[in-house]
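Shown here: the complex without one of its protein chains, the others still in place.
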Amino acid sequence: MELPRRFCLAGLLLMAFAFSAGCSPHAPSITVATVNNADMIIMQRLSPPFEAATGITINWVVLEENVLRQRVTTDIATGGGQFDVVTIGSYETPIWARQGWLQPLHDLGPEYGYDDLLPSVRQSLSLGDTLYAVPFYAESSFTYYRTDLFEQAGLTMPEAPTYTQIADFARRLHNPENGVYGICLRGKPGWGENMAYLSTLVNAFGGRWFDMGWHPQLTSPEWHAALSFYVNLLATYGPPGATSNGHNENRALFAAGNCAMWIDATAAAGHLYNPNDSRVADRIGFARAPMEVTENGTSWVWAWALAVPASSRNAEAARQFVQWATSAEYITLVGEADGWTVAPPGTRRSTYANPAYLAAAPFAPFVETAILSVDPTRPTRDPVPYVGIQYVGIPEFQGIGAQVGQVVAAALSGQQRVDEALETAQSIVERAMRDASYIP
Amino acid sequence: MTPRTRLGVLPGDWRLLSPAVGALALWMVLPLAMTLWFSFQRYNLLTPQLRGFAGAANYATLVSDPALWASIANTVVLVGSVLVISIIAGLLVAAIFDEPFSGRRMARLFVVAPFFVMPTVGALIWKNLLMHPVNGLFAAAARGLGMPAVDWFTDWPMASIVLIVAWQWTPFAFLIFLTAMQSIDPSVREAALLDGADWRDRFIHLVLPHLRRAIGIVAMVEAIFLLTVFAEILVTTGGGPGLATTNLAFFIYIKALLQYDVGIASAAGVIAILLANGIAFFFMRTVSRSIDV
Partner (left out) sequence: MTPSLPRRLATTILGWAIALTFFLPIGWMVLASFKTEVDAIAAPSLFFSPTLENYVAVHERAPYVHAAANSVYLSLGGTALALLLGIPAAYRLAFFPTRHTRTLLVWMISTRMLPAAGVLVPMYLLFNWTRLLDTHAGLIGMYALMNLPILIWLLYSFFRDIPTDILDAARIDGASAREELRHILLPLALPGVASASLLSIVLCWNEAFWSLNLTTTDAAPLTTFIASFSAPEGLFWAKLSAASTLAIAPILVIGWLSQRHLVRGLTFGAVK
């Protein structure tokens, strides 16, 4: 019986240790929930001077995007009041603001520099004219390509390619024997994964999610053309296992040198340029996201933003924090502390006027053009009743996108034909819209 | 317990049972009552202004959803195949580890280790480091042998999930079977050996009957956890392609945490409870008899 007794003793000691670790006295403290993207991790690391200057203690909750979203939504919708600052995106902000879950952030003071914010980003975080979340960093999407491979093949990437051209390049560069695949695209099901990309592709082909009467349009010829194109392109010239590749997996593939082209978020550029994370750091070129029959909605805009929930019990400290973390001074702080390549992009005009940033980040003008050219209120060729390019700005879209994403993955894996898949998807969306009383 | 007198609580006293039963009842009844209540409500977290009594509408919506039936079928396939694989593999591995060999203690820990790994971590290892069709270890091995790399999650989605989950649960079965085997009376073994019974005879006629109760317990404990397998699916296939790997737990996840539809999710939860009770009834008729309740 010697062992169990020692076991218990060790357990008790550890418990005592854990308990003492768990309760330290708190000055004014705020709980900040954020995603584990590289830029937020830098924010976490740079925050001690802010804490020292203000006397505010920050408790960090850093979680993977999907987990964070469900965690924060549950808490805010049930009035749990666990968080003082939450990290949300352009999709959630207007929806949550409409429910009265967020405190307005339009009055952080004149020194905040509201006019410095890029208009399309500011607009995507507003409900009406009121700003409900302040942008931490913003991204658009564009085409990455390998300059060395294009050179070898004697090809030139135009500044604004079409999907027809992209398909032609993919065919010529596809070389699986040497571990190079013509194109990498998102295939992992999810409203923020394959559906984000596919929505821009559908837009490029002239399609839309809903007509003005909220009737789903998934069986339209445009959707059919777009999905057929996607399945053919990716099944023929894509890497194996495309149905489980999301943004992260594709970024790893591109960084390992397995992709000749990749159409995805601009936010990956800074990291692909970093030779510690990437084998192709010196061989990357950029072009706009491809178009086809229209230019509208071919590249997305997404902002990660900080907001203060209405249920926050330390709203004043929380507002101080979001003001600091999204200010122009903070961007300079990152640039000087960690290098300008990783400064939070896409939020302020002053960033793109800064010579230090432009010198360090050759992709910066592409990103700025992409973000400025996007108009989320006119996301498609034909008129639509919704805002949002790679999403539809209604609460139901997360569920719809998740389910349609699965059907698209089934078409990509060859389980379902394209027309069957679109019929299934159409009936899923019709059901959801009927249940939510958009259509009879 | 309040044993102040010499006798205190008598050994057969029902009060010994009541704290556990009471706590469990409370734990079951409160959430269950709330779930039942919500299942008749129209309640989406994101549109709280549309709240109200929904009648049986949530159930009607669910029952007419083809994804529900597909997910129930997938649940049965997943639970069934992992149960069969882990019990058979567990028996075989335990039979080998029942024999003495060099370094057995260390080897035993190696076999048990997968059970100690968090499901998310285990699934991430399999997906990114092993089964990845471009940079995974399996793909490299296949290429080394001159074979094409298998695209696991596209071509064999359910089989891949079963493989990962079976890897996690076989060690559990192994551990319990091994212990049970080692408790077989040595004199009975000697007798069997003297009778000239070979390895297979001894396994079938001596070991298996002895393991009846252990098999029952393994089947039951595993079934409980396999019914709610979720993390492995989320990080690998996301329920797809199509509905190929959507089980009931993942289906409810989509309803509850992507659509935030508390009404539908609660109704699906009630259906899951009914299914679980069906399985519990099945256990009551078969397994619990074998473990001699």
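Order of writing sets the chain letters: A and B. Residues in each chain are counted from 1.
By definition in this document, contacts are C-beta pairs under 8 Å (C-beta built on N, C-alpha and C of every residue); 3 or more make two chains touch, one makes a residue touch a chain.
If you're wondering where the values come from, they're calculated on a predicted model, not measured in any experiment.
J.: Which residue from B:V84, B:L137, B:A159 or B:I204 sits in contact with the chain not drawn here?
T.: Final answer for the missing-chain contact: B:L137.
J.: Using the touch definition up top, pick the residue from B:V84, B:A113 or B:I204 that touches the left-out chain.
T.: Of all options in B:V84, B:A113 or B:I204, contact with the hidden chain holds for B:A113.
J.: With respect to the chain omitted from the figure, which of B:G52, B:P100 or B:G196 is a touching residue?
T.: Of all options in B:G52, B:P100 or B:G196, contact with the hidden chain holds for B:P100.
J.: Write the list of chain B residues that the hidden chain touches.
T.: Touching the chain left out of view, chain B contributes residues 1, 3, 6-14, 16-17, 19-21, 23-24, 27-28, 30-32, 34-35, 38, 45, 93, 96-97, 99-122, 124-126, 128-130, 135-137, 140, 167, 170-171, 175-176, 178-180, 182-183, 185-186, 189-190, 193, 213-214, 217, 220-221, 224, 227-228, 230-231, 235, 248-249, 252-253, 256-257, 262, 265-266, 268-269, 272-273, 276-277, 279-281, 283-284, 288, 291-293.
J.: If the missing chain were put back, which residues of chain A would it touch?
T.: Residues 1, 3-4, 7, 11, 14-15, 17-19, 21-23, 31, 33, 35-38, 41, 44-45, 59-67, 70-71, 74-75, 78-80, 82-83, 179, 247-249, 251-253, 255-256, 267-268, 271, 276-279 of chain A touch the chain that is not shown.
We take it that only the chains that are shown with their structure count from here on.
J.: Once you find the CA centre of chain A and the CA centre of chain B, what distance in Å lies between them?
T.: Distance between chain centres, rounded to whole Å: 34 Å.
J.: Which of the residues in chain A end up touching chain B in this complex?
T.: Against chain B, chain A makes touches at 66, 70, 73-74, 77-78, 95, 99, 179, 188-191, 193, 239-244, 249, 252-253, 256, 258, 395-396, 398-399, 402-403, 405-407, 409-410, 412-413, 415-416, 431, 435-437.
J.: For a test of understanding, state which residues of chain B touch chain A in their complex under the given definition.
T.: 44-48, 50, 61, 65, 67, 127-128, 132-135, 149, 151-155, 157, 234, 236-244, 246, 254-255, 257-261
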